[in-house]
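Below: the structure, in structure tokens.
Missing here is one protein chain; the remaining ones are kept as they sit in the complex.
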Amino acid sequence: MMDVTRRQFLKITAAGLGSSSLALLGFSPQPALAEIRNFKLARTTETRNTCPYCSVSCGVLLYSLGDKSKNVKTEIIHIEGDPDNPVNRGTLCPKGAGLLDMIHSADRLKHPEVREPGAKDWKRIGWDEAFDRIARHLKADRDANFIKTNDAGTTVNRWNTTGFLASSATSNESGYLLHKVVRGLGVVSLDTQARI
Amino acid sequence: MAWQSLDIQRRSATTTPAPGARQATEVAKLIDISQCIGCKACQVACMEWNDLRGEVGHCAGVYDNPGDLDSQTWTLMRYTELENNGRLEWLIRKDGCMHCQDPGCLKACPAPGAIVQYANGIVDFHQENCIGCGYCITGCPFNIPRLSEKDHKAYKCSLCSDRVAVGQSPACVKTCPTGALHFGSKEAMKDHAEHRIADLKSRGFSNAGLYDPPGVSGTHVMYVLQHADHPEWYSGLPRDPKISPWVGIWKGLAKPLAIGAMAAITLASLFHYIIKGPNEVSKETEKEVENETRS
Amino acid sequence: MRRDPNDLDRYTASERVIHWVVGISFILAGLSGLALFHPAFWPFTMLFGSSIWTRILHPYFGLLMGVAFLVMAVWFWRLNRMNRVDWEWLRRVGEMVNGNDEHMPEQGKYNGGQKLLFWLLLFGTILLLFSGVVIWRAWFHFDINQVRLASVVHAAVAAVMIGLIMVHIYASIWVKGTIRAMWYGTVTRAWARQHHRAWYRYMTGLGNGQSR
Partner (left out) sequence: MTNHWVDIKNADLILIMGGNAAEAHPCGFKWVMEAKATRKAKLVVVDPRFTRSAAVSDFYAPIRPGTDIAFLGGVINYLLSNDKIHHEYVKAYTNASFLIHEGFAFTDGLFSGYDEAKRSYDQASWQYQVDGQGFAQVDDTLQNPQCALQILKRHYARYTPEAVSQVTGTPQADFLKICEFIADTSAPNRTMTICYALGWTHHTVGTQNIRTMAIIQLLLGNMGMAGGGVNALRGHANVQGLTDQGFYTEMLPGYLGSPSDSDKTREEYLAKRTPKPVRPNQMNYGQNFPKWHTSLMKAWFGGAATAENGFCYDWLPKKEAAYDVLALFEQMDRGRMNGFFCQGFNPQASVPHKAKVDGALAKLKFLVVIDPLATETAEFWKNHGELNDAKPETIQTEVFRLPATCFAEQDGTFTNSSRVIQWHWKGADGPGESLSDLDIIAGVFVRLRALYAKDGGAFPEPVLNLAWPYRIPHQPSPEEIAMEISGKALADVPDPKDATKVLAKAGEQLAGFAQLRDDGSTAAGNWIYCGMWSQAGNLTARRDPSDPTGLGQSHNWGFAWPANRRILYNRASCDAAGKPWDPGRAVIKWDGTKWTGNDIPDMRPDARPEEGVMPFIMNQEGVARLFGVERMLDGPLPEHYEPFETPLGLNPMHPNNPLAVSNPAARIYPGVMESLGKADEFPHVATTYRLVEHFHFWTKHAVLNAITQPEQFVEIGEELAREKGIGNGHRVRVRSKRGQILAVAVVTKRVRSFSVNGRKVHMVGIPFHWGFRGATRPSHLVNELTPFIGDANIQTPEFKAFLVNIEPA
């Protein structure tokens, strides 16, 4: 009994000493190799764009997964400043630095919807239905309220019962096209965010 | 490891030296508080690059949001409104890991390889080796590392070691709109700081200076302060940070002492046994007992 | 187990159980603690599943050890009150270590060394418990300076405790016939007479024994 105890004690001591001296010699049971995180942009696709927020119009680089091959759904995973842009030279403010979350916001709209008169919620519709219904609304209102001449008999050709407010964050091309279309329809009730 | 300066210089809980023949350029981030507008672009860029999204919290009556560093917030703007000589100053400090040359976290860390210091001076946490004990917090003179509530690992700024590894600057530095953040070799950063300090002095900040505290053998994140004589004005930046003497004892003297003592006791016991032999009940006593019992 | 009807009962079953609960949890806490204390002992983390399990389990081992020890202390503290004879014994402990125990002052159930050990362990356990709580980040958030102080205290006290326990273990191995007291609860009369004569007298009514 006593012998056993002694053996046990020696065993424990030896094991302890043994393993600790092994460790002292550099042996470690978990070869914990320190490695840095992989550079996450290594094989992403880079696209040059412009920050949509303020009018500094910083150049941004959009980094997306995949190489735009046919079967790959492109997903933007990172955005940073474009160092070539002479104004921002690669920098971005907190808004610009957070652009990724605007693109991927949970509040992004994905489908056309309509809220019927008096309804408490949205109803998903298709683009065809949306375009048709809107076009019919426009035509009905324009046909009913178009003014060809004013009281003095001057040709005025205006329609002022449907109004348009345009973004000042949309591209020049869509701003221009919208302007062309609404003036072509005779609209005078139009304004842009730029006023505010 | 993609870049030789990311060779490891020091490794937590490791008693033998790392390969060190190559001479790497030491890097540093310079935070020029006099050019900082506290816009938090660095904060957002840090979260974006490192895929961190903390809680959307509340306004607590200050601009500091989130309220403190945490596992999802590796850098944070801290705001101080100071009235000095009748003029208001808004001192805004970007808080985060200072990447000490003598890192208290690394010294305190018990897990081999959970904290490393690269040859370029960056101190990095490797969460896969982290055991979540929080000793790094105990060791840090700047109160930086934070344990995650979710995975119980410690996190802090990595100085974007992944970006630096491929020759890029940290995300915060790249984004900084006003040029308050700079990144380069530590020498270059000190030179730049010198220019900035001269400019500040010409604008009436006679005590402008560089914060590169010698108590931790210098840092790889340095500040240009308008009031270098009062670092504590900047949300309590420590005046003379060093690794706490308690941590020093704990991770210094205590270790060999304790091991020595235990080894000594073990060896003393062994040799005592060998020399003196077991203390057995003597035959006489046995006899006396027999007699007594019988009587 | 009573091998000989004359053997003396030294520990009841529950006393033995609590001792071994303390002992085992001390060893577990000690091994896991040492693993976190010095890289040389890092391989001990493998005993506990992984390094993270070591970190998770260590405080619970400690807590178990501490609580069990406190229970034990409640049971045993009266037996460990120091008296003049104990101090006398301690003064002359050198003779004992030297192997000449015949002239040592007569001891009750515990000798001065054991009593001193008891109080040191109790004191250490309390310190370990308190300092351990302070640095137990999974549950508590103390001021950083308290944590730093507690870290040193915890490490230092633990080292001392380990030392004491090693002495305790060695003493039990060195003094033959001791360990069975904690295995079977009994000791031989001869053992008792030689090492704890006063207790021997008390237990047997032989040899003018009064004191416990």
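Going in written order, the chains are labelled A, B and C, and every chain counts its residues from 1.
One rule holds for everything that comes next: a contact is a pair of C-beta atoms (placed from the backbone, for glycine too) under 8 Å apart; a residue touches a chain by one contact, two chains touch by 3 or more.
Quantities reported herein were computed from a predicted structural model and do not represent experimental measurements.
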item	value
Which displayed chains the hidden chain touches across the whole complex	A, B
For chain A, residues in touch with the removed chain	45, 47-59, 62, 64, 73-76, 79, 81, 84-89, 91-103, 105-122, 127, 130-139, 141-146, 148, 150, 152, 154-181, 183-196
Touching residues on chain B - with respect to the absent chain	34-41, 43-44, 47-48, 53-63, 65-66, 81, 83, 87-90, 92, 177-179, 196, 199, 202-203
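Just so it is clear, only the chains that are shown with their structure count from here on.
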item	value
Far-end chain from chain C, centres as C-alpha averages	A
Chain whose Cα mean lies nearest the overall Cα mean	B
Distance between chain centroids, defined by C-alpha means - chain B, chain C (Å)	38
In chain A, residues with contacts to at least two other chains	24, 28, 30
Of all residues in chain C, the ones touching two or more other chains	39-40, 42, 45, 51, 173, 176
Chain B - residues contacting chain A, complex	1-2, 6, 8, 11, 15-16, 39-41, 43-45, 48-49, 111-114, 116, 124, 126, 128-129, 158, 161-163, 165-166, 168, 171, 174-177, 179, 266, 270
Parts of chain A lying in touch with chain B, wherever the complex brings them together	13, 17, 24, 26, 28, 30, 32-40, 42, 78-81, 88, 90-94, 96-98, 100-101
Chain B - residues contacting chain C, complex	13-15, 110-112, 129, 131-135, 137-138, 143, 147, 152, 244, 246-247, 249-250, 254-255, 257-259, 261-262, 265-266, 269, 272-273, 276-282, 285-286, 288-289, 292-293, 295
